[in-house]
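A single protein chain has been omitted; all remaining protein chains appear in their positions.
In order of appearance the chains are A and B, and numbering begins at 1 in each one.
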Amino acid sequence: MQYDLVAVLVFMVVGVALLAFILALSRLLQPRDPNPAKLTTYECGEQPVGPAWIQFNIRFYVMALVFVIFDVEVVFLFPWAVVFQKLGLFAFVEMMVFLGILLVGLAYVWRNGDIEWVKPLPGPAALEDEKGAR
Amino acid sequence: MSQTVVVDIVRIAVILGMFLGCVAYLVWVERKLLGHIQIRVGPKRVGPYGLLQPIADFVKLVSKEDLTPPNAHRALFRLAPAIALVPAILSIAVIPFGGTIRVLGREMPIGIADINVGLLYVFAMSSMGVFGIALAGWSSNNKYSLMGGLRSSAQLISYEVSLGLSVLGVVLLAGTFSLREIVAAQHPIPFVALQPVGFLLFLMASSAEIARIPFDLPEAETELVAGFHTEYSSMKFAMFFVAEYANLVTVSAMAVTLFLGGWNGPFLPGPIWFALKTAAMLFLFIWVRGTLPRYRYDQLMRFGWKFLLPVALLNLLVTALIVALSGGEG
Partner (left out) sequence: MNQIGFVLLSVLAVGSALSVILQRNPVMSALSLVVTIFSLALAFLSLGSSFVAVVQVIVYAGAVMVLFVFVIMLLDLGRREPFKLTGVGRKILGIAAVAAFLFQISASLSAVGVMGARPPEPLPPGYGTALAIGRSVFTDYVYPFEAASVLLLAAMVGALILAKRRI
């Protein structure tokens, strides 16, 4: 076990070293001749308009929130799956209760439309949000 | 002691070299196959059957000028490709390619390492991929990159939960996270026979995780130019490219390890079986790419959360119930 960990660490070092070598090689070989037109941010050949760092749609945040909760749930499922054969039906009931409570959460986001990407526009407030995304 | 270290380094170098060679030639195979699927011939100019194409591509990418847009966040712009590539390569460290082999009088497993949380290690590495993409999109300060990066990261996190749930059926049956033990547990019957739904779920969720068609929205070129790597050129672009194909190879190898019995098989030696099965998986992925259209973004999200997630949960519960009622094996 400990021995295998060392192998993984050696592997990490070898991998990173290889990467550094290729990057250095590329540094040596590549031409360096920048000019302003070459360096402009790509916007289909037009002059870029404004920065891209704008506030974007809140849907991405909601998605990430729901993901964190379910990810934690899956992490609880990992050890459960390993010991399941040892504990049997008892562990099954336990997990049913756990998942049952969390499924209320899934039902909640589902009903609320939080995992719906395209929503009907209820009013001007939603239109404001849409503008933020563009 | 020094002898074992040398053997280790040689072993790691051989595996890494073979892996990267695979990744390079996978690009050729994919272009060739896609060509034939679309009734073209694919690459044929460089070398016989275009076999030297990957080398030509590499030489070209290495010798190209590397541009950084002046408005970008320079440090992160440089870091992002490495954050995408390093975990992609590190994932193969725990995949068992075969049984054991005798080298210099020492019994050695074929593979780099076998840690008792191997499956979770691959998982942890794949969950790091989000950062490369999100940071590349953000640091470029380009509208296409930002939208592409955001969409990709939202896609990756939406399918990660289903991916985790889809492999849990296998863990339930094997009772371990060690990939070597999971393969050993499939000795007579591969888990695909016991977990057919799990296998399909794994294929769907992992296609989304590595952004393959029909889930290749990160590079929906018709709307996002090239998505998060629009501004990247030269080796930095190549790093994203290699990461993508490395992930494809890893996912295929994981599908073989978890569901198709790994290196188990009659007559032929283990590593050959492993290679054959992985090649078959890769062929399947390329075939799918040549056949299916792309999802729309809202369809992708609906599919992930409202279909894949509930079905994966249901599959897990049914598996658990069957295992519990049959009294388990332990």
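As a working rule, a contact is a pair of C-beta atoms (placed from the backbone, for glycine too) under 8 Å apart; a residue touches a chain by one contact, two chains touch by 3 or more.
Here the structure is a predicted model, which is why all the values come from computation and not from measurement.
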item	value
Missing chain: touched chains present in the view	A, B
Sole contact to the chain not displayed, among B:76, B:200 or B:279	B:76
Residue of B:140, B:153 or B:207 in touch with the missing chain, whole complex considered	B:153
Absent-chain interface as seen on chain A, which is shown	1, 5, 51, 53-56, 58, 60-62, 64-69, 71-73, 75-76, 78-80, 82-83, 86-87, 90-91, 94, 97-99, 101-102, 104-105, 108-109, 112, 114, 125
Residue ranges of chain B at the interface with the undisplayed chain	73, 75-76, 79, 115-117, 120-121, 123-124, 127-128, 130-131, 134-135, 138-139, 146, 150, 153, 157, 160, 176-177
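One rule holds for everything that comes next: only the chains that are shown with their structure count from here on.
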item	value
Rounded Å distance, chain A centre to chain B centre (Cα mean)	16
Touching residues (chain side chain B, partner chain A) in the complex	8-9, 12-13, 16, 61-72, 82, 85-86, 89-90, 93-94, 112-116, 120, 138, 140-146, 150, 154, 157-158, 160-161, 164-165, 168, 171-172, 175-177, 225, 230-231, 234-235, 239, 297-298, 301-302, 305-306, 309-310, 313, 316-317, 320-321, 323-325, 327-330
Chain B contact footprint on chain A (complex, rising order)	1, 4-5, 7-8, 10-12, 14-16, 18-19, 22-23, 25-26, 29-34, 38-44, 48, 51-53, 56, 60, 63-64, 66-67, 70-71, 73-74, 77-78, 81-86, 88-89, 91-92, 95-96, 99, 103, 106, 110, 115-118
